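Every protein chain but one is kept in place in this view of the complex.
This part shows chain A:
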Amino acid sequence: MAEYSVFSLIREGLSGHKGWIRAWRDPEPKKSYDVIIIGGGGHGLATAYYLARNHGITNVAVVEKGWIGGGNVGRNTTIVRSNYMLDGNAHFYEHSLKLWEGLSRDLNYNVMFSQRGVLNLGHCDGQMDAFARRGNLMRLNGIDAELLDREGVRKLYPHLDYSKDARWPIYGGLLQARGGTARHDAVAWGFARGADRRGVDILQNCEVTGFERDGDRITGVKTSRGTIGCGRVGMAVAGNTSRVAAMLGLKLPIESHVLQAFVSEPLKPLIDGVVTYGAGHFYISQSDKGGLVLGGDIDFHNSYAQRGNLPVVENVMANGLAMMPYLSRVRILRSWGGIMDMSMDGSPIISKTPVDNLYLNAGWCYGGFKATPGSGYAFAHTIAHDAPHETNREMGLERFETGYLLDEGGKGPTPKLH
């Protein structure tokens, strides 16, 4: 399959774009595979890609009930960052960010990763102290962080509410300049193409309906396109993890919740990077097409509905107006919901399971998109070696039994608060 390059672009541009070939095949399922990845989202496709690229395991299928990239990888606010404190999280997300930095070249696919900076606003002395602590811990871990005062924030974002009437005055902020945004669909498509080129079969419209077992091993995956034999099985179906796990009799520390996101009408360049409000839960950036992309809290109740309710819409907009009053005249174009795996400590699970040859990738809460390359990398290693990679050592399922939780926010086993 042809490499994408400036030369192929010029050649096709001059010949009416008739020479492009499809980016991945549409194969029939084989009788069996060494590894079956359940879930053709960002994480599943990345896992298949890194299985082939890093471990030479190419007899792999990705089974997806709908079309690839139709779930949360196409429903997020595209933010990439690694501003974590706990060791078990920080090194994982920083590794992921480093993969993002070389991803377009690695995949030969432009994922439009733009390091435009992620700024968290602080609105009181206590919050600024907490930011200083977080920033110091990040820098000790080798992650970039910069503490800005009010004037520093104003220089970057002159049009926030700095008036004396502001509901929560801006004291400063914590900036991660290497953070930013990426083109969400391109991430799924780039990994799909990269995996396919290395021999991975991507099976769409292939819903898992059950499993064939021999004691503690899975011997086959039953799907809407027939039963497929397997060596190992990796599950990356965040949002629906409990449903697939229930087919194997597994009960997990996960609740499914709905998270809404919004896009405004396209505007001229207005917001350079990603800005988050510190006195409520609100984050905003501007897409390359000009739409403001924004979001806030989950809806706070269990849901599989992929759509939210008005109380959270009102709350998100109120937060946005408090930070940027001029948003009141911007029209919202679209809103949608995605289903989050909310884990019991707010951190993800990349782990072996009680089933011998089943591996679990789940519990991403709000944060799955930025983790996509790092998650695929670590999960592929876990599957290939039957042992965690150094970046996901502390993300095992057993932590809920041993008590070594990764509770970044210190909120306890209350999924709606993470």
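Just so we're on the same page, contacts are C-beta pairs under 8 Å (C-beta built on N, C-alpha and C of every residue); 3 or more make two chains touch, one makes a residue touch a chain; residues count from 1.
Everything that follows uses one rule, which is that contacts and distances are computed from a predicted model.
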Open item on the list: So one subunit is absent here. Using its UniProt record, which name fits best from "Sarcosine oxidase subunit delta", "Tungstate transport system permease protein", "ABC transporter substrate-binding protein" or "STAS domain-containing protein"?
Closed with: "Sarcosine oxidase subunit delta"
Task: Full-complex contact with the absent chain, from A:Arg243, A:Arg334 or A:His385 - done: A:Arg243
Task: Option touching the unshown chain, where A:Cys124, A:Leu140, A:Leu267 or A:Ala305 are the choices - done: A:Ala305
Task: Selected from A:Glu255, A:Glu394 or A:Glu408 as touching the chain missing from the view - done: A:Glu255
Open item on the list: Please output the residues of chain A touching the missing chain, sorted low to high.
Closed with: 240, 242-243, 246, 251-256, 300-305, 309-311, 344, 400-401, 413-416
